[in-house]
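A single protein chain has been removed from this complex, and every other one stays in its place.
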Amino acid sequence: MKIGVFICHCGENIGRTVDCARVSKAAGFFPNVVHSVDYKYMCSDPGQNIIKQAIKDLQLDGVVVGSCSPHMHEKTFRKAVADAGVNPFLCEIANLREHVSWVHDDMDVATDKAIDLVRFAVEKVKRNAPLKTIQVPVTKRTLVIGGGISGIQAALDVANAGYEVVLVEKEPSIGGHMSQLSETFPTLDCSQCILTPRMVEVYQHPKIKLLTYSEVEKVEGFIGNFKVTIRKKARKVDDTKCTGCGDCMQKCPIKKKALSEFDENLTTRSAIYVPFPQAVPNIPVIDTEVCTYFKNGKCSMCKKVCGRDAIFFEQEDQMLTEEIGAIIVATGYKLYTIDKKPKNSEIKGYGEYGYGKYKDVIDGLQFERIASASGPTSGEFKRPSDGKEPKKIVFIQCVGSRDESKGFSYCSKICCMYTAKHAMLYKHKVHDGEAYVFYMDIRSGGKMYDEFVRRAIEEDGVKYIRGRVSRIYEENGKYIVKGEDTLAGVPVEIDADMVVLATAMIAQPEASKLAQTIGIPYDKYGYFVEVHPKLRPVESSSGGIFLAGACHSPRDIPDSVAMASAAAAKAMVLFGSDMLEREPTIALVNENLCAGCFYCKKVCAYNAIEVKQIFDRQGNFVKEVAYVNSGLCQGCGTCNATCPSKSIELIGYTDEQIYAEIAALM
Amino acid sequence: MSHHNTTHVRTISDDISDITSQNPELCYQCGKCSAGCPLRNYMDEAPNVVVRYIQLGLYEKALNSATIWLCAGCLTCSSRCPKNFDLAKFMDAVREIALRNGIKVKDKNILKFHKAFLRQIKNHGRSWEMGLVKDYKMTSFDLFSDVENSPKMLLDGKLNIFPHNVKGKDKIKSIFEKTEVKKCK
Partner (left out) sequence: MQIGYYPGCSQEGTAKEYDKSLREILKILNVDLTEIDDWSCCGATSAHVTSHKLSLALSARNLALAEKQGMKEIFAPCAACYNRLASSKTELQNHQEQKYEIETIIEEKINNIPEIYNIVNFFQKVGKEKITEKKKTDLKNLKAACYYGCLLVRPNGINTDDSEQPDSMEEIVKATGAQTVDWNFKLECCGAAHSIARTDIVVDLSKKILDDAQKHGANVMIVACPMCHSNLDMRQKNIKSKFSDYKVIPVLYLSELIGLALGLSKKELGIDTHFIEFDLPIKNNVQEEVSA
């Protein structure tokens, strides 16, 4: 093999700490190296031409580039090598920037290390085999998980581009938290007015298959070729017959036992119910936990009154499978609970604010319901305990967020804005009312956002007090809020009629379980993780699975919608070609050696190892061996390291290559 | 890296970090401590401001505040701090440094009381209230407060005429000698 070595200065980045000329000179003496040069910017066009020219002039069949991380420019250099007619997998990168110049001070030592790393890469490339990228077909159907505003937006975008969508929502209706909101910042549009047309559009869209009251059970396969199992939970109502007339709900004798999820427990609902009148689909479900029929069989009022014979007590959960090419995860968020801490939860709750024992100390979503025209008070400000109009409301920001002691250390991002909106809505309706906001910092980055907050302060007379509240207690029907104005350095005590805690957005409690089901990473808070925070913000690290909305991190409606459209675009990029190219550096099983212990299957993070049965020519079963699904394998090498019989190799990173590299360093 | 190399001069903030095993920079000035402090109304500076002075290097201001002596160590702040910053412990450390630096204490009777209390322990191993009261009154010249309570306590046998001396009295004295904060010269 004839190898060329090309050392890049990366401007000053490498050149300042590494003597690149000395590196290229030393590399010239390595066995098989026939050419070695250094250049200021190897990734530039002239730099690439140096490589291409050398390949042509000297008939090189192996290339080592000493440059930045392969994450940065491996693709660039492989392409240059391929353009010059050499298999791109015969090009290796020695990382002289992140591994050398950026982490060392002493030039001599750094240069020595750089020479070692180049020798290391030369030894590897000598053993590289020419490889071909893998081609896999694409199923042009998208699964969207979650029917909140993010899921709705993503589904509509993909469907409007002409691709089929399966939208799965675990609740009886789509709409998510946005359907609960009163008005939205910073324009004060009515939330439902802008959302419900979208919900109906989803329902009527010929390309969208809507599965509400359903959950994703299993995801198999790989990018372009997923097989998804979905559990359609039993509504106990036949959705092909039900017209949504609502007679069953009216006649249901259970009216008070179940708290309304949609009204955030401020009201009750019947046992057979739709979450809210504009629900999509407008088909009720029976809450079997409270329904008398399911307790003792003594009531079947709904069945009696249903003119369409749609009540179906015996209905059971159904399992559906769907062939899917791309998945968009849009499972949204939950609010930090103000109640006493749930068991086995990191959430501790705020004892100093009463752990939810005071009826008029409510959270942000409860306030939305009170402020909403469709809410329990028809949008009139009445406090939950006695229905009186609160004349003094205290809003407390950063409850559960920026609080590593009781909640989470992250900023929940939207609370500054929604609190300003709350205070504003209140002041607009209760002119003689007083609104106080306790805040730590006002984070109102966004188009017309800071203007909105200033408007609350300057025009609507909301009093902002910089400081966290230490305690709330009840005295004579008032809630005594103890704070400190840290700007003036004076203690503040307010006797409020109602207190609204701007509780943080937190990850859905089942998010980590879902992440494990579909095979995407999540962070310590339970939020799903993107593959690159700047350049690939809507892609998960699993190919073909994209993220949208608040399941990724706290975000507001405009951000969620933008992210959903971005995720939809990513899915459509995937559908732009009929076949997918994948890196060939994946694991390969030597079936003769494999003993079928399947340790590899246990450790594989991508579910890429399958069981394959081996038969002899007569068709007799011989043994079971591991088989690598080339669509799923990410080439991480964990199986390779685990295999006790050394019968899995990682193509492009074989044991022989690794040993040669190590030997080169010794 | 080389361009970050600077010579670090030890500061009072470092001393506080050492005594309390926590970095004063942890505090993000939310003011929840001051909001809940039961002694807040008697203080000249809010507790969070004392932390701010330390963060800014305005040590004189922190060490001279009456706040550090009024802190009763009730731990309300520490137990509610969203950053898990133990402010009560921080206040202990600031007082200790104030004593070390010979700062004139604003609410001087509070310190006189503590000193009188500690003298009892140093001499006897346990607190002896009669001696404590006598000592405190002699140093503070606060002669007439609480005199009306003493006869009942004496009659109830709550004020012992003589101190109880523990056997390990000398050991306790030596603990004091090794740990008492002395004014720096």
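We just call them A and B in the order they show up, numbering each chain from 1.
Just so we're on the same page, a residue touches a chain if its C-beta (ideal position, glycine included) is under 8 Å from a C-beta of that chain, and two chains touch if they have at least 3 such contacts.
All values derive from a computational prediction rather than experimental measurement.
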Considering the whole complex, which of A:Asp45, A:Glu314, A:Asp432 or A:Glu475 touches the chain not shown?
-> A:Glu475
Where B:Asp14, B:Glu60 or B:Asp146 are the choices, the one touching the absent chain is B:Asp146
Please identify, in ascending order, the residues of chain B that touch the omitted chain?
-> 19-21, 38-39, 42, 70-76, 78-80, 86, 88-89, 91-93, 95-96, 99, 107, 109-115, 117-118, 120-121, 125-129, 133, 136, 140, 142, 145-146, 148-149, 152-153, 156-160, 164, 166-168, 171-172, 174-176, 178-181
Tell me, which residues in chain A touch the chain that this view leaves out?
-> 350-352, 354-355, 357, 405, 473-475
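We take it that only the chains that are shown with their structure count from here on.
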Touching chain B in the complex: which residues of chain A?
-> 105, 352, 398, 402-406, 440, 466-471, 482-486, 489, 491-492
For the complex, which residues does chain B have touching chain A?
-> 1-2, 28-37, 40-41, 45-46, 48-49, 76, 80-84
